[in-house]
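Could you have a look at this structure, given as structure tokens, before my questions?
Every protein chain except one is present and positioned as in the full complex.
Our next item is subunit A:
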Amino acid sequence: MGSKIPRTARLAVIVTMTAALGLAAACGGGAATEPAKNQASGDPASPVTVKFWSWVPNIQKAVDAFNASHPGIKVDLETITAGPDGGYAKMLAGVKAGNAPDVAQVGYDSLPSFLVNGALEDITQYAGDKASTFVDWQWQTGVFGGKVYAIPQASGPMGLYYRKDLFDKWGIEAPKTWDDFAAAAATIRKKDKDAYISTFAANQAPWLISLAQQAGQGWFSTENDAWKVTIDNPDTRRVAEYWQKMLDGKLVKTEADMSNAWYRDLQTGSIVGWIGGSWGDAIIRGNAPKTSGKWAVAPIPQWPGADKFTSASWAGGSSSAVLKGTKHAAEATTFAVWLNSAPESVNILLSAGYGWPSIKDTSQIANLQKDDTVFPFYGGQNIWDVFKEADAAVDSDWRWPPVSDALYASITDNAKAAVQGEGTLVDAFAKTQQAMVEQLKAKGLNVTTGG
């Protein structure tokens, strides 16, 4: 953001402006620019600079590969803190001040709030024909009212990680249905007094939400210009009742996942299973390296009577969104599409642990066919086959609300209270529904409920 004002003059201005602080609070508001009409490939003699904000480890390698193969566009990566840790606040401030990056890492669950804040650029004219490249449900997360705003990057389809050596020793098969899962949980409690099949992670909103997502009916939808909230629905209630029974029977632990205690339990075999996203493989491998070769992955257990295999995705996933105010929407889109669909880039991102690719055709992705660091940890199993099937079985009608932060906070508060015995999990979801209705109303949106 090169300014031509000399530094001393800038300082003088700063001092005056700081004095006027408060009066000037409303001064941002970057002008929306007409998208450039030039060729998206750019001119190699004077390359267009595209600024990109992300927090995915090692994404620089993919950016370097793009710059090497696209002489007309130069992408500048700036590594920022993860969105929920302040990255999103930074992006929104940047949009307001008119110096946001052209492309930014935005989670599927946060795209609606970015849209409501007017922070996304309509890139339909550059990316509209790319829909067929990507898995449909992932593509749809960046589409609002028929317009494209973001290119999907990766998801976290759910599977059941379990200690195959211990399951074999205890004579338990990988559970196919949730009833099997409950039965297996009971057997494990009998075979080893220290072992549990998993924890009930009341701290982990995305996890709780994905369990509900897998059960069927969604939580949010739009209907005639109003948000419809249906958290307290029959399918979600079934999930709540199921886990309440597991809690009452002391068949699951209640510690937080991704906590010190949980990592220790993974190492010692006190927790022998985890329903987690595809990227969770790195978490288990990195934190319990001594259990190598003993794990396996099974598809997420199914509800009895389901007519087809259904999975869910942990907090949806993550996209490359083109932010409002960019002067290079065409080039930004070219980069976002390449980053998330070129086999070369997807291979790099996959080894950085970014999640499950958003592209339909993964036959060109070498690491998904054979991965010498991952597969041996799971006794030679190609665990990616499980997650490929899972990603294809995610409901494409699921919608995130423009208040995901509040949803996460509310659901963990209520679920934690239920675990501690204040009411039941069914109450927890009903309370969350109420809280969301109030949140949306407070944003000045029309709200209806259902269930």
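Note that a residue touches a chain if its C-beta (ideal position, glycine included) is under 8 Å from a C-beta of that chain, and two chains touch if they have at least 3 such contacts; residues count from 1.
Methods note: contacts and distances are computed from a predicted model.
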item	value
Name of the absent chain as recorded in UniProt (options "Acyl carrier protein", "Carbohydrate ABC transporter membrane protein 2, CUT1 family", "Aspartyl/glutamyl-tRNA(Asn/Gln) amidotransferase subunit B" or "ATPase")	"Carbohydrate ABC transporter membrane protein 2, CUT1 family"
Per the touch definition above, residue among A:74, A:238 or A:264 touching the missing chain	A:264
Absent-chain contact - pick from A:49, A:79, A:396 or A:446	A:79
Among A:90, A:360 or A:399, residue touching the chain not depicted	A:90
Interface with the undisplayed chain - residues on subunit A	1-3, 5, 10-11, 13-14, 17-18, 20-22, 24-25, 27-28, 53, 55-57, 78-82, 85-86, 89-90, 93, 96-99, 101, 258, 260, 263-264, 267-268, 279, 282-283, 285-290, 352-354
